[in-house]
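One protein chain is absent from this view; the other protein chains keep their places.
Should a chain be cited, it is by its letter among A, B and C, assigned in written order, with residues numbered from 1 in that chain.
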Amino acid sequence: MTTSSAPLRVALVGHAFMGRAHAHAWRTAPRFFDLPRDPELAVVVGRDAARAATAAHELGAAESSADWREVIARDDIDIVDVCAPGDVHAEVAIAALAAGKHVLCEKPLARTVAEAERMAEAARTAPAGTRAMCGFSYRRTPALAYARQLIADGRLGAIRHVRAQYLQDWLTDPEAPLTWRLDKDVAGSGTLGDIGAHSIDTAQWLLGDDIAAVSAQLRTFVAERPILSEQRGLGGRAAADAERGPVTVDDAVAFTASFAGGALGVFEATRFALGRRNANRIEINGDRGSIAFDFERMNELEFYDASDDDGAQGFRRIQVTEPVHPYAARWWPTGHGLGYEHLFTHQAADLVAAIASGVDPSPTFEEALRVQRVLDAVERSAGASSILTPVNGAA
Amino acid sequence: MTTSSAPLRVALVGHAFMGRAHAHAWRTAPRFFDLPRDPELAVVVGRDAARAATAAHELGAAESSADWREVIARDDIDIVDVCAPGDVHAEVAIAALAAGKHVLCEKPLARTVAEAERMAEAARTAPAGTRAMCGFSYRRTPALAYARQLIADGRLGAIRHVRAQYLQDWLTDPEAPLTWRLDKDVAGSGTLGDIGAHSIDTAQWLLGDDIAAVSAQLRTFVAERPILSEQRGLGGRAAADAERGPVTVDDAVAFTASFAGGALGVFEATRFALGRRNANRIEINGDRGSIAFDFERMNELEFYDASDDDGAQGFRRIQVTEPVHPYAARWWPTGHGLGYEHLFTHQAADLVAAIASGVDPSPTFEEALRVQRVLDAVERSAGASSILTPVNGAA
Amino acid sequence: MTTSSAPLRVALVGHAFMGRAHAHAWRTAPRFFDLPRDPELAVVVGRDAARAATAAHELGAAESSADWREVIARDDIDIVDVCAPGDVHAEVAIAALAAGKHVLCEKPLARTVAEAERMAEAARTAPAGTRAMCGFSYRRTPALAYARQLIADGRLGAIRHVRAQYLQDWLTDPEAPLTWRLDKDVAGSGTLGDIGAHSIDTAQWLLGDDIAAVSAQLRTFVAERPILSEQRGLGGRAAADAERGPVTVDDAVAFTASFAGGALGVFEATRFALGRRNANRIEINGDRGSIAFDFERMNELEFYDASDDDGAQGFRRIQVTEPVHPYAARWWPTGHGLGYEHLFTHQAADLVAAIASGVDPSPTFEEALRVQRVLDAVERSAGASSILTPVNGAA
Partner (left out) sequence: MTTSSAPLRVALVGHAFMGRAHAHAWRTAPRFFDLPRDPELAVVVGRDAARAATAAHELGAAESSADWREVIARDDIDIVDVCAPGDVHAEVAIAALAAGKHVLCEKPLARTVAEAERMAEAARTAPAGTRAMCGFSYRRTPALAYARQLIADGRLGAIRHVRAQYLQDWLTDPEAPLTWRLDKDVAGSGTLGDIGAHSIDTAQWLLGDDIAAVSAQLRTFVAERPILSEQRGLGGRAAADAERGPVTVDDAVAFTASFAGGALGVFEATRFALGRRNANRIEINGDRGSIAFDFERMNELEFYDASDDDGAQGFRRIQVTEPVHPYAARWWPTGHGLGYEHLFTHQAADLVAAIASGVDPSPTFEEALRVQRVLDAVERSAGASSILTPVNGAA
């Protein structure tokens, strides 16, 4: 809080898991980052007025509202932060941008490429100086931001392999309830868009290279689930005698990918990897070095440098908590790690800095659209009968 | 922020590394914990008025002061949070307790047993309902709090071994400057009191058993260091031609310990373990199970259960992020880890809860005094010539 | 060496890396396993008579030969052990089986499905009691053999995911020479058949389920390499001014797989994963448990059991060196691990036991043929233009 400029006032649309993480970020960023303007959580918006009011109280906002259109129309709101489910993204973001509000929109940007294109178009045609950012928050993990520096500096050389896995297990139990994330109309896709999209964005961003083609399989292991009576975290609780409804999205996805630059990618995302709670992993092999990361150990990066002397080569376990590492100098002494919510604090700080300095934040809606195109290609591929070669076919 | 009761107003004495962590905790605790009263950082106190004012602004306090006595005398202060160097602990804490303020005092409680005894006495004789807590923050690591449950539940059986290491490396460089932590008059002791004290407290708390006797060695590897011109985090910077002053504390300590209950302890603390940034480790072996922990992977606990079926026994890597784990349900979904500062947020929440419910917080000054007695025994042991048996003496 | 029965006399065809491992196995198996008949390395066969003679001396065989047909025709040979490159497998194995010799043939069984079918046919039509085994040696890793027991016992429940990676890095350097393993005429395929075949066999064997369909990409990153002047281990050395020849096989392969039973598989094999020396990894997730294995830590198996009590769930690091584990009781006390060559010793012991007890060894040529069919499907898939869906195609 190092400036007397007027604060950037934020309207938070949605107040569940993601909203809570964003609220913490808006509150915390100005305490640890030297920002040109301080963000301030002003209004919490939700469908239900009473619940929105409670959330505003809990999250430390002065006001609440059940009408996002009214909030967007206000003059005293600078940033609209869209944390609601996917079916709301396009409408809110497009309206907010048209009204000259900066927008931070959760990922995946949209449910379809068409929606995402309209959103990217809205970002391009918004009043001058209006910024749009998509919340691929893992870009703000210090270990991954540092990995990106290593790659950009050529420390990995020519990239040969990308292997990315995002493994969770919270749907393994067939009695886990039917939340909105399992409804295609609301979420757009399932595991693919929710966590697979993170892997795709991380990979494209780390490499500075896009996926050109894919070959994919999707799976829905459990076709019906009990209908939810109470949301809780990622899951929630269904009544014992709850009716069942259909799961209309994928439980798991696996695909191989060709990057434009020639690297071979292997991607997998699932909520059925029993024992893996939030294993967002990526390994990249170049001809000069490699990196490996697992979010379950988010403060560590493994780095292999082929130029180390013979015999002394090996993956280094770097604790990405040094002052020279991205974001780390703002926090604690070396070796004192960060947690999940720091990603959002970094994201908030980066967006404020971008707004103040008049540059586009990372990732833009345009970049998020490029992820959306990969999601779409994965779904098209998985739907094509020609994609699988039978083992016992004609030799 | 779930209550309309009057907030508990906090005066923060000291605003360096620890003060910053505490300020974050007071701000964050009420947003994630359902507290009977909300804490509120009211005043930041520092020796230098201008710097205290800047700190108050940065940390989000309305006021600042350079006179802790005046602050303690105010009626609108409920909690005095002592984050200043060790030579200030006793005076401030004793005065605050006498004035009926709740006190949170950083560790180690004091520089000497005599000081600690006076502080414990002050806590005992303070006005009814006044609470005193010592900041052994690692007790608030979910993994360690869960380990304590396992031990208390008998899952480890009779405890045979405690091996605790607290390994840092920031003094390895002989040019690292002479901060207050290396001055016996201010800090009381060096590595022993700063980080060794954490290991001692953690071990005694986990076991519910005290160390009865020790045999210790202390080492100061670098006798003189450049005098500091600018403090920065744990270290700081000295001018290139800085004069040198004597290091008057230990750089490293190692001791064996006998617990009252029969367990054999091995403790080591150092700032010269090159490559170990903040490896606060403890392993405990019982006759039914074992646990192992390393703060560099603070969200994990290793647990070995000898009752697992033959062939399938092995240390389990538990991600201590489940709703059933201590503190974890207040935060993020399973697998989304916490960071260093969460320890302080948990500590703040626990203190507020203790104050509101009229019970002593953990650890009390009395418990912290018991740690101080061990520190003292370690120093006495290391100073005794009889402690070492020469290898080439008479057989 | 616990019996007076006549030994089983072995002719070893090929004496490079694999031949050396097999020779050690024939020598060692009877010292650690209680075998009904003792194997004995009798003859080493190689193309070059002088080098075969040297090898026989080094490997401890009494005789050598440059004529495998003559050796197969001898009455005093019981087992023909085919360790020569892939272009020799079919001819030698078929002739040996026809002559009533038991055959152990290195993997992959053949260069093509057609060859493999002829070999399986030869095994079926060999004189009664003649046994044929393919050298998928990783089946003899105690950790994997134990994993198979866990799966067979239902400890993993219904299998959802198989993710197998076999990562090496010895071809990363474009100056690595052109060995026979990079020549399609000799080797059949590259990384796919050499190490990918291990992953396929391991997965099918662990699950007791076959891959039904695949979608694959192959890559050859380095098109030409210096022609080898001296073989050494897996690599060798080329003269500084060596001519270059074409690499005619794949450097890397990635494919997704559908198992007949519904599991989703992801497979990757490469010799370009810099820093991964021999990372033969597999993870399997069921709805009751998971296992994970990495040959770089071959004495360990990670096992997750969802029936562990809430809060205490986590992957167990099992040291597969207990007396109850497969093979382990024959070796050293618990915690004293085995090495790579033990796989071959176990294989030799298992083959001898199968011969003596008149049952088929594992894997039979028929099982190896099933692996060959997957290799073939992978190559067909990778060659099909329809397999890849472009990201920027029509939405």
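Operating definition for what follows: contacts are C-beta pairs under 8 Å (C-beta built on N, C-alpha and C of every residue); 3 or more make two chains touch, one makes a residue touch a chain.
Since the structure is predicted, the reported quantities are computational estimates derived from the model, not experimental observations.
Note that of B:N285, B:Q319, B:Q347 or B:T364, the residue touching the chain absent from this view is B:N285. The missing chain, though absent from the display, is touched by one residue of C:T220, C:N278 or C:S362; that residue is C:N278.
By the touch criterion stated above, the residues of chain A touching the omitted chain are 146, 150, 303, 305, 308, 310-319, 322, 324-325.
As for the chain not pictured, it touches chain C at residues 1-2, 17, 21, 23-24, 27-28, 31, 57-60, 168, 170, 233-234, 276-279, 296-299, 319, 321, 323, 331-342. Residue positions on chain B in contact with the hidden chain: 112-114, 160-161, 163, 165, 169, 172-174, 210-217, 219, 221, 252, 254-256, 258, 262, 264-266, 268, 270, 272-276, 283, 285-290, 304, 306, 313-315, 373-374, 376-378, 380-381, 384, 386-393, 395, in rising order.
We adopt the following convention: only the chains that are shown with their structure count from here on.
We define each chain's centre as the mean of its Cα atoms; on that basis chain B and chain C are separated by 54 Å. Between chain A and chain B the centroid-to-centroid distance comes to 35 Å (mean Cα coordinates, whole Å). Per-chain Cα centroids separate chain A from chain C by 41 Å. Chain contacts: chain C has residues 313-315 touching two or more partner chains.
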